[in-house]
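As you look at this complex, bear in mind that one protein chain is not there, while each of the others sits in place.
Just so it is clear, A, B, C and D label the chains in written order, and each chain counts residues from 1 on its own.
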Amino acid sequence: MLTFILRRLMLAIPTLLLISLVIFLLVDFAPGSPMSEIPLTVPPEVRQKMMAAMGADKPVMVRYVLWLRQFFIVEPQYAIDALFGTDFAQGAQRIISWQSKVPVFQIIGERLPQTLTVVGTAYLIGILIALPIGIYSAYRQYSWFDIGGTFFSTVGFSVPTFFTGNILILIFAVKLGWFPTIYDTNLRITDWESLVKMLKQMALPVTVLALFNAAEISRYTRASVLENLGQDYVRTARAKGMPERVVLLKHVLRNSLIPVVTVIALGLPTVFGGAIVTEQIFKINGIGAALIGAIHVSDLPTVQTITFIFAVLIVAFNLIADILYGILDPRIRYD
Amino acid sequence: MPDGARPVLDVRGLKTVFRTRGGDVHAVNDVSFSLQKGELLGVVGESGSGKSVTMMSLIGLLPSPPADVCGGTVMLGDTDLLTAPPEELRQIRGARIGFVFQDPMTSLNPVFNVGSQIMEPLREHMGMTKAQAEVRAVELLELVGIPDARRRLKSYPHQFSGGMRQRVMIAIALACDPDVLIADEPTTALDVTIQAQILELVKELRQKLGMAIIWITHDLGVIAGIADRVMVMYGGQVVEQGPVRAVFSAPQHPYTRALLRTIPKLHGPRDARLEAISGQPPILSAPPTSCPFRPRCPHAFDRCAAENPARRAIDGRAIGQGHDVACHWTAPAMQEVAHA
Amino acid sequence: MTDTSAAPIKLEKPRSQWRDVWVQFRQHKGAMVALVLLCVMAAFVLIGPLIWRIDPNFIDPDPVKMIRLRNKGPSWDHPMGTDQIGRDILARMMFGGRISLAVATVAMLVAIFIGTTVGVLAGYFRRIDGLLMRLTDMFLALPLLPLLLVMMFLFRDAAAKVLGPSMGTFLLIVLAIGVTSWMHSARIVRGEVLALKEREYVLAARSIGTPARRIILRHILPNVLSPVLVAATLGIAAAIITESVLSFLGLGFPPDFPTWGRLLYDGVDAIRTYPERVVWPGIAISLTVLCVNYIGDGLRDALDPRIRGR
Amino acid sequence: MLDAQGTAAAPLVQVSNLKMYFPIYTGLLRRHTGDVKAVDDVSFTIRAGETLGLVGESGCGKSTVGRAILRLYEPTAGRVVIDGDDIPALAPEALRKKRPVMQMVFQDPQASLNPRMTVADIIGEPLDEHTNLTGQEKLARIYELMDQVGLNRAFANRYPFAFSGGQRQRIGIARALALNPRFIVCDEPIAALDVSIQAQVVNLLEDLQDRLGLTYLFISHDLSMVRHIADRVAVMYLGQIAEISPRDDLYANPLHPYAEALLSAVPEPDPNGAARQRIILKGDVPSPANPPKGCNFCTRCPKVMPVCREIEPKLAEAAPGRMVACHLINPIPSTG
Partner (left out) sequence: ERGADGELKILYYQAVSTLNPYLSSGTKDVEAGSLVLDPLASFDQDGNMVPRLAVEIPTVENGGVAADLTSITWKLKEGITWSDGTPLTSEDVKFTWEYCTHPEGGCAQGAKYEGVKTVETPDPLTVKVVFEAPKPYPYQPFTGATAPILQKAQFGACVGAAASSCTEQNSKPIGTGPFVVTDFKVNDVITLEANPNYRDAAKPAFAKVTVKGGGDALAAASAVMETGEFDYAWNTQINPEQQAQMEAGGKGKFVNAFGTLVERIEINMTDPSSDLPEGERSTPKHPHPIFSDARVRQALSKAIDRNVLVEVGYGAAGRPTCNLVPAPAYQASDNTDCLTQDIEGAKKLLEEAGWVDSDGDGIRDKDGKKLSILYQTSVNAVRQDFQALVKGWWNEIGVEVELKSIDPGVYFGGDAASPDTFQKFYADVEMYANNFDGTDAEPYMSQYLCDKIPGPDNQWQGENVNRFCDPAYDALVKELSSTVGIEARGALVKKMNDMLTKDSHVIIPLVDRGRFSAQSNSIDGFIMNSWDSELWNVADWSRVK
């Protein structure tokens, strides 16, 4: 198992390097420039100078190597410094956003909490909704519950979040005034009241995302449970006289969850990556919103760094999914 | 009950129909048999003849829908299993009737260790504590001949070979000292040498524990080796039933005879050519009005088309007690098929 | 063998096979309802404009009339109402449906084609498996937006020159969506192929001397059909939405080309004032996806001879 | 046909020192650290028109032998000469050309037929690959083959699921026959079939052999069936051949203890024969990745001797026409 993990990690290094290069070239090559937000009143010479000050006029390979150095050497040093109060970094230049002139990792640090709370909660709730629905509709295949569930999840897939999100805002925030429309990222939970506030502002985005996630996961769960219900060991369990509850929730579920858990694990990077559309609709200003904003203004260091971290997460969770598979399923051995 | 004691299990007129989209499948038609304490009943018949469906109908293991057990009685002691409430039936399964399935590779849950799977019925039916169940599980594993039982409790099914898994299955079935053990082709998936081990084990256990056993198989050789009585099924019906020796030495039904002839022998003169049963198995889309074996039967005559034969006794004893057959044709003297 | 005995069987062959599929398909109630609905939808977008002859971009040149015609609710003249500059929404829905359905179908086909190809190659040929799967990882990790921007930027003019502006854009959009959405089907297909490859009938084909190419075409591909169908149905939905996002970003069709996705986007903008405007495209998209989903289910069953035989 | 009879005595298939190892890679660098020795140094010959039975427990390498002979696996070592050509040494195109000579019938008739192809397509596939027949001619040949294996021509457009196991196996046989092969590997062709149908298939195989002069390698674990069909029988254990003997000799008097145990374990449908002495082997077959030292049957052998755990017995002629690999039968020269 350990060698399996190490091996995969080793393979991941060249993959990630390649991915980082491709992303860099891609983002650099994309039309658009960091100057697009600068008002037209600013004359061209000044714009030129601003570009030069950011180093944006250097050849792309030079910038890539610089970024690599900053990402893999300088930023970890800063991280260590911050943790242990050391001074390895010695003021070396960090990865700085072209748009805001703030270190990209600081932006990520500011953005992560809200993304994790909202998207993470939504993911969790989505799973919690999806599992019972998936299990029950498989158990009662072709029942009304199942037909309804299938319909619900298909619609869940096909209706975009910008649609559901706006409708929810219109009804529950504007018309009914139950929830705020704008997410307060400064809110700290200190007492009962702020907790209620927090829950209120999370309610709508979490609902939208949870519905979307639930739709997807419930499909997988249903398929998986269906497949396992037909297995011989289910018959064995019944022949042993186990109650249906035990048969379904112990024997079938444990087996069915193996593929579902990997699907869930593979979806987890999106929790960190944020839900771009939903974050925008509910003004959550999480990672997703940061990324899309940075793309719009061609803030290359930010786009590159966030995307690359995302790529790392995808590769990592691919590995984690494989490992989980091995842990959950005793039949699978890695060596 | 003219003969012997009261049977542990008594099945009368069992009927099972699968209601499918493509129409009904009459998988089991009017099957009756009984099982005495300590007796081993072998059930043979070609694939699809309804052996498994019959046994699973008894204890409500068939998924419903599509299965519909629509007739008959199944008396286990004083309880009619077909009318018993589901909860009571569940209490009987695993406790009074043990089941061993064909494929040891898939019949054990791959993600739980063997110990917990053995302990499950113990705790469910016998109300044992975890510790008690564990002690008993070790006993059971030792009983079925798995060495180093205590350590093996923690093993997962995939860490066992096929033969060992089948032993585990048997251990599970035996866990609560059932009155009846039903084994549905328990050795078909195994190698001959392993099969021999299992057969030996069953013989031994039967002597030790004295339970009644129903043993389903394709393999007439296995039946010959271990069974007291044999029941031959064809097209969802019992076509012949009787003591093993009687049936093997004087088969009455043309199907039984054909079956015995298709099998090449390991010893004795080699046949130049095997005898095959030509034709197709019956389609069970309607309750038979004629003999289901008629299209393949060398002895078929008019009556076979007009009337589905009822079981009739050969040796004068009651149906299900002695040797009986469901055939209009009367077999000639027995030396014709007897083994030389 | 004489002709007389061969002929009737030969005659029977093509007909019976497809009729079987059709017969089985007809038994799937959901699929049949979906098929009828989808046909209605297709008729709506294809034949509709022949009957409802209002130009989707027609704005009354007379400003006074135009102002009066803006933001109208449903009426006999405009069954679905008009938009903020007085264009007929019914006509726009019809015209937009043509583009959306065409883009979605073709883009989905492109994605499925790439995904299946990569998946089959990776699953069948061990040697390139690692490479292709890392490639898939890479595409999963790539940021979609810059990728699309770059594609459009690089090829828009060239495509427009060769194929004309609308065909060029169409092709590019379809390719862009296809190229960025094949990864999931590739993974699924690969897994399936890994299992299929070990089936005895593939071994049998090898023992006959069938080359890999034909083994893939004849024995592997038809049997990965069902996961591919599932991916395809999901792909249609995704493609419609992606197209709308592209249009929204100015990467799609020219701004005067209505598409369902764009109408939906515009409708969401006007959701407070004219909520009905978001409903039409919303229903159209969801209904299409639902229909495709059910048809996919039915087709999967119908194409499988085992299920068909029951 | 005449040809086949003319060379009846000469070996059609000559397998020498065939090894088929499946490599095991472990560790960080995927280093080759061991092998599953599925087939370890197997040699035998089959004369034209003869049937060689190959028996043994599951996992002992029977299928692997069959597949390696036909080069469906790339053998690790050894020569397989079929009809004059060394199969493992052939270039891909030459191998393809050679394929019609040697064919295979598979164990699971369900799994070996593509569920989405019609019977005509399945039987026609080899014709597509190796002949340039027109559609008419091809169809004619397909019908001819269907007649040969006893399938009704009207079934040509049906799909495999619509057939019984025996019929499916006939389709598989028809496919194997399509190119007029001389040698067919039958890999447990009856194992998945119902007893009442097994006989049909075996009879068919025998008929075809008589008519077409075919040569069979008949792999099976059903010893009574092998007794019925084979001329000579090879008993395999854990990747190696324990004994090769003419059929009657083997069944009357198995020399190798494993062959003896195997034969005794077969249940006989004769309730009177129950008195027969059974040899019940203890334990399970060891893993081919880690075979025991010395004789690989030594872990289960009822007659094991100390020497068996040390030295691997070689296959040697023990009686005319009988080859056995056992220290009991071939006492090793004391010099070692």
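We take it that a residue touches a chain if its C-beta (ideal position, glycine included) is under 8 Å from a C-beta of that chain, and two chains touch if they have at least 3 such contacts.
Quantities reported herein were computed from a predicted structural model and do not represent experimental measurements.
One chain is not displayed; in the complete assembly it touches the shown chains A, C. Only one residue from A:20, A:280 or A:307 touches the chain missing from this view: A:280. The residue from A:107, A:130, A:204 or A:237 that touches the chain not shown here is A:107.
Against the chain not shown here, chain A presents residues 31-54, 93-94, 96-97, 99-103, 106-107, 110-111, 169, 173-174, 177, 180-186, 280-281, 283-285, 289-290, 293, 295-298. Touching the omitted chain from chain C are residues 57-61, 63, 66-67, 70-71, 84-85, 87, 149, 153, 157, 161, 165, 248-251, 254-256, 266, 269-270, 272-274.
The working rule: only the chains that are shown with their structure count from here on.
Note on chain placement: the centre of chain A and the centre of chain C lie 27 Å apart, centres being C-alpha means. Between chain A and chain B the centroid-to-centroid distance comes to 55 Å (mean Cα coordinates, whole Å). Residues 46-47, 161-164, 191-197, 199-200, 218-225, 244-245, 248-249, 258-260, 262-267, 270-271, 273-278, 280-281, 339 of chain B touch chain D in their complex. Of all residues in chain A, only 11, 15, 18-19, 22-23, 26-27, 29-32, 151, 154-155, 157-160, 162-163, 166-167, 170, 174, 291-292, 295, 303, 307, 310-311, 314-315, 318 touch chain C in the complex they form. Contact residues of chain D toward chain C in the complex are 67, 70, 72, 95-96, 99-100, 103-104, 106-108, 111-118, 120, 125-126, 129-130, 136, 139-140, 143-144, 153-154, 156-157, 159-162, 172, 175, 179.
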